[in-house]
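Before I ask anything, here is the structure I am working with.
The complex appears here without one of its protein chains, the remainder shown in place.
Chain IDs A and B follow the sequence of writing; residue 1 opens each chain.
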Amino acid sequence: MQKAEILRSIESLSKKNIDAMYLNDFLLTWDKSEEEIYATLQTAEILRAMRGDNISCHTFDSGLAISIFRDQSTRTRFSFASACNLLGLAIQELDEEKSQITHGETVRETANMISFLAEVIGIRDDIYLGEGHTYMKEVARAVHQGHQEGVLPQRPTLVNLQCDIDHPTQTMSDALHLINTFGGVENLKGKKIAMSWAYSPSYGKPLSVPQGVIGLMTRFGMDVVLAHPEGYNLMSEVVALAQTNSAQAGGSFSQMMSMEEAFRDADIVYPKSWAPYSVMKERTRLLQAGDLDGLKALEKHCLETNKQFVDWECTEKLMQTTRQGQALYMHCLPADISGVSCEKGEVEASVFERYRVPQYTQAGYKPYIIAAMIFLSKFKNPADKLAELVDRGRARVFDSD
Amino acid sequence: MQKAEILRSIESLSKKNIDAMYLNDFLLTWDKSEEEIYATLQTAEILRAMRGDNISCHTFDSGLAISIFRDQSTRTRFSFASACNLLGLAIQELDEEKSQITHGETVRETANMISFLAEVIGIRDDIYLGEGHTYMKEVARAVHQGHQEGVLPQRPTLVNLQCDIDHPTQTMSDALHLINTFGGVENLKGKKIAMSWAYSPSYGKPLSVPQGVIGLMTRFGMDVVLAHPEGYNLMSEVVALAQTNSAQAGGSFSQMMSMEEAFRDADIVYPKSWAPYSVMKERTRLLQAGDLDGLKALEKHCLETNKQFVDWECTEKLMQTTRQGQALYMHCLPADISGVSCEKGEVEASVFERYRVPQYTQAGYKPYIIAAMIFLSKFKNPADKLAELVDRGRARVFDSD
Partner (left out) sequence: MQKAEILRSIESLSKKNIDAMYLNDFLLTWDKSEEEIYATLQTAEILRAMRGDNISCHTFDSGLAISIFRDQSTRTRFSFASACNLLGLAIQELDEEKSQITHGETVRETANMISFLAEVIGIRDDIYLGEGHTYMKEVARAVHQGHQEGVLPQRPTLVNLQCDIDHPTQTMSDALHLINTFGGVENLKGKKIAMSWAYSPSYGKPLSVPQGVIGLMTRFGMDVVLAHPEGYNLMSEVVALAQTNSAQAGGSFSQMMSMEEAFRDADIVYPKSWAPYSVMKERTRLLQAGDLDGLKALEKHCLETNKQFVDWECTEKLMQTTRQGQALYMHCLPADISGVSCEKGEVEASVFERYRVPQYTQAGYKPYIIAAMIFLSKFKNPADKLAELVDRGRARVFDSD
């Protein structure tokens, strides 16, 4: 984008009704209105274009960005760090092991104690079903209250970096990738996307990605297909929500137990492993009880069950059955690639490699998506603020010209 | 504070004799003159007001702020990070486990090796009695020497983030809280503050907070009362110092073995658990000897002894006996709250909850106190520098107006 184009996009952003995003959090995409979703995607592209034109997006001269990772992370950790740094915020990680968060200390207290000069809190909490989203809401309530009580001079924004229900920074990046691949959000209407379970020699992968995908993509009027073997259900609330979204947006949503059927004439395929909802429930119970033997037994049982569905693999042959054999292959990465990272996995190596650059491109949107989520919550008139930043014209990489 | 008020406060700061703070450290409040203590409190308020008015306090375009945590920390870790970030410094933590600090490497060498581009070093070292303060002085000597020898292009400032003797960033925040609650430092004269031991189902809590409180509050002409069960002594040097301070400042200092007596007609109560000096001495010996069995036995013995004093609890009933039943309740947090974080603890839940917002406010001063400590040591004429920052008028959060 050239500067003129950036300004046009900012102008169009200014017309969106996104007042409710101000001082608000980004926890689930379905909490957000259609205009808010589009505004986020658009702001991500504006920030990306500004950086591309060497226009600094530095908005905060000081301020902390707190990250809380209750599960491992590389991509999201670096995306969050990149996004915050882009806006001028300094990362401070809350390492719960190094901290003095004692048994009895309330979430409310900790949340306030770390947030005196914080602008944003990013949280990954995706291991325990029924916990992650609940925890995020509790933190959000705490800092909201703290701000109202005058304890916190500013209201830190919460960004969900993956919970037990949704993974909005991932799926919004996915959506931006689709929009840019198909030449505009209007072109997604009627496109068939197959969110399919795929075989993996591991178990216990979170449900948040498939749930997030069906929860978000149904809002663009797409034909969303969810496929998985019998028993590999997602949370029923999210499936019901996808149904509702779809009815409202004018696309379709269907479920099936066949990868082949899901892939047929699909424009986009998203084959990915996950654990059945019931297994995640049981796993949560065992983890919380510290029942290591139970966990081992569950893992063993699940891996054996998985093996029945080893043919749920995204092969070249299957890709041939998609729309003109040209469907866009997507994955949130890292994928289990047959013959590369495991003997048999989610995808054939040649399929993965053919779509490697698009996938990396897809992943590359995440820092800007996160930056957009933060930006939109921080300013009452974010479009004005963006225009002012462009106008300021400070260079990201020093340039005396 | 409005800008005019900020400038007035800076003007008054400029008249204080604080030359000795330049290129100096902040290790113990009693190393500092009365004017230096007031200047620190005042500078903290100026920085807080500047941030509140969206005036950037960014003073360093580059420079490291090193943190060394030899004990767990959340509040202080985030306060230090916030303070340094406010001034433009980047945090770099020295993780002694990940570092190549071998058995024989001298403190002098490490201190110099990490400080080539460092402006400040914050240290928490509060576990071993007789060690923390000694270590900080050794580091201070090392970087002072390094600067004098030309090895370090600048003299990094040391900030004590809690040692075995004092916890100045905590008690200075406490003092600022008192000043703001009672409407000025002059109003603290003659106010009764009860620093009282309280029961906790844990053991081994450092002595630095009660010691720091009696060491500092006696300087404001307050009536400082120290109460604890027989045997729960603090370091005798600090008790003697409180006596001296009090005599000089015109208040009083007394000791008693009754929480009830301490609370009677108190304006402020600070009930908090700590381990007896003799126990901390023994614990230090056992920790250094790696005597795990000994430590277990000591813990068991101490917890049983503690149980004799389970009625040393800050109850509603006790609060009724304070001045008009309205004493300000204080705690450095986290508190052991009866029925919340433990069965029986330091404070009744309803008392704690009633004073929750003031307590969070109290904690919220810490980042500015730390920033003030750094700022005053970095500039020969800190008041001039603050005035110049206000005059520069750079926004903390970008604002084109």
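Simple rule for what comes next: a residue touches a chain if its C-beta (ideal position, glycine included) is under 8 Å from a C-beta of that chain, and two chains touch if they have at least 3 such contacts.
In this text the structure is predicted, and so the values were computed from the model without any measurement.
Only one of B:E149, B:E230 or B:D293 touches the chain withheld from this view, namely B:E149. Within the set B:E109, B:E138, B:E343 or B:D399, the residue that contacts the chain not displayed is B:E109.
For the options B:S9, B:T59, B:S273 or B:N306, the residue in contact with the chain missing from this view is B:T59.
In the full complex, subunit A makes contact with the omitted chain through residues 51-52, 56-58, 69, 72-75, 77-79, 81-82, 85-88, 90-91, 333-334, 336-337, 340-342, 357, 360-361, 363-364, 366-367, 394-400.
Subunit B meets the missing chain through residues 58-64, 66, 90, 92, 94, 98-106, 109-110, 112-114, 116-118, 146, 149-153, 378, 385, 388-389, 391-392.
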